[in-house]
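Of the protein chains in this complex, one is absent; all others appear in place.
What follows is chain A.
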Amino acid sequence: MSGTDTASGAAPPAVELRGITKRFPGVVANHDINITVGAGTVHAIVGENGAGKSTLMKTLYGMHQPDEGSIAVNGGTVRLNSPSDAIKHGIGMVHQHFMLADNLTVLENVVLGAEGLHGIGSRARARIEELSAQYGLGVRPRRLMEELGVGDRQRVEILKVLYRGARIVILDEPTAVLVPQEVDELFDNLRELKREGLTVIFISHKLDEVLSVADEITVIRRGTTVATADPARTTARELATLMVGGQLPVPELRESTVTDRMVLQIQDLTVAAPDGRPVVDGVSLSIRAGEIVGIAGVEGNGQSELIEAVMGMRPVARGRILLAGEPVTGWSTRAVREAGVGYIPEDRHRHGLLLESPLWENRVLGHQTQPPNAKGPLIDRAGARADTERIVAEFDVRTPGIDVQADALSGGNQQKLIVGREMSNDPKVIVAAHPTRGVDVGAQAAIWDQLRAARAKGLAVLLVSADLDELIGMSDTLHVILRGRLVAEADPGAVTPEQLGSAMTGAGLDPADTSADDSGPATEDEAGA
């Protein structure tokens, strides 16, 4: 995508960040960031989870102020005290999580909060249609938001930003929620924006996507800019090395420890959404002692619901769950946990921790009925505290003590505490949802080590992850989930991330199809169970 007509000489850069430093307590924020974004280009900012990309974009969008450094927009230094300041300077942001009201129309969603620009009636509608045509967004203002798919919603978000007069559009991880075809459509939209002279800042950690769409790439590592690369002259491998600054930890398993003892069996499990539609549809799988079973799927295809059903957090509509041969279907979460199922939740802040409680109380959480945390109806403070000290030492949780609140720790250390907690109390099964999401490389390697250790000890592990390398490297058996159904089983020793990715979108999994660079459009939607 080396555009020949991109502005190079005369025009000032659209955005220039100089020496931006943002300090947050205890976490890596930003340190001496320098980025120049040329006007009329697509500029990608890549870095692994927690490298400080989002912090930087919040600074640029005026959501918080940098401690040091300056921001220049179109050549003039600006001070952005709030998002409305940023909008005044023509900077708009499309958040990773959409901020749309389902029960309103597209028109209403777009004008919400910007009623002063073109009113809320026909003038606004005309403007939306004009913008939609100009940038090829295909947005129809009368549609109700709840009828729209994810890709359409994203286009509405982009249009919202344009409607407010943005000439510089920031997209925060826009492809995280999209399937590959939608990603292609998004990239067409971005090229259209560029053609119309807009500047796009694109944040991602998916290197293939970045290489295909960006004019220039800035790599961020540990809160600072480490390199700027030309996509035409770099490879994904080189970018990855820049992102982590050295050798990546490799998810891999050594010799098989799989036994023939069934520990967790899921038979024909169906879970219904509140509207009766099945979100998990007839899933059957079994995990033996010493086996890690991975579930691959685009987010929102029933993985979370499957896990919540296993954990007793969601009612089961049909089917059975057996734990070591004993039916546990319909058991309460507490009973399931007491029976020996450890749970590493997908969202540790919502489901895994009491952020404002000390670490030792977080050790008790989830195991509040079991020793060493409880003696009858009482909490065993001494026992819980001693065991927390053990977890902190054994699982290398970096903390000055067990009385600090959980939210004083970094994400990786919080996760290590959770992993340590769930590995205690002699579990038979570990249910791990995205166990290394948003943690630093060191913690990632440590958590993988712990999963390997659990497997060696003969635990059964159910692993759900969005990180395909993690899934392929850490699984003994790999299932693909699509719209609530298991549609394929892959051999982790042979499958490539590309093949897995296409299976996740319903293109099927054909081991014969091993052409290296073909991750192209799905040919046929064969959702064979």
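Heads up, the rule we're going with is that a contact is a pair of C-beta atoms (placed from the backbone, for glycine too) under 8 Å apart; a residue touches a chain by one contact, two chains touch by 3 or more; residues count from 1.
Keep this in mind: contacts and distances are computed from a predicted model.
*Asks:* Any idea which of "GntR family transcriptional regulator", "Nucleoside ABC transporter membrane protein", "Zinc transport system permease protein" or "Heterodisulfide reductase subunit C" UniProt assigns to the chain that's been left out?
*Replies:* The chain we cannot see is, by its UniProt record, "Nucleoside ABC transporter membrane protein".
*Asks:* Kindly state which of the options A:34, A:284, A:333 or A:496 is in contact with the chain not pictured.
*Replies:* A:333
*Asks:* Looking at A:208, A:407 or A:489, which makes contact with the chain not pictured?
*Replies:* Final answer for the missing-chain contact: A:407.
*Asks:* Quick one: say which of A:106, A:198 or A:364 touches the chain that got left out.
*Replies:* Spelled out, the listed residue whose C-beta touches the missing chain is A:364.
*Asks:* For the chain that's not shown, point to the residue among A:18, A:351 or A:483 touching it.
*Replies:* Of these options, the touching residue for the absent chain is A:351.
*Asks:* Please pick, from A:311, A:392 or A:507, the residue that touches the omitted chain in the full complex.
*Replies:* A:311
*Asks:* Given the full complex, what residues of chain A touch the hidden partner chain?
*Replies:* Spelled out for chain A, the touching residues are 24-27, 311, 313, 332-338, 343, 345, 350-357, 361, 364-366, 368-369, 374, 377-379, 381, 398-401, 404-405, 407-409.
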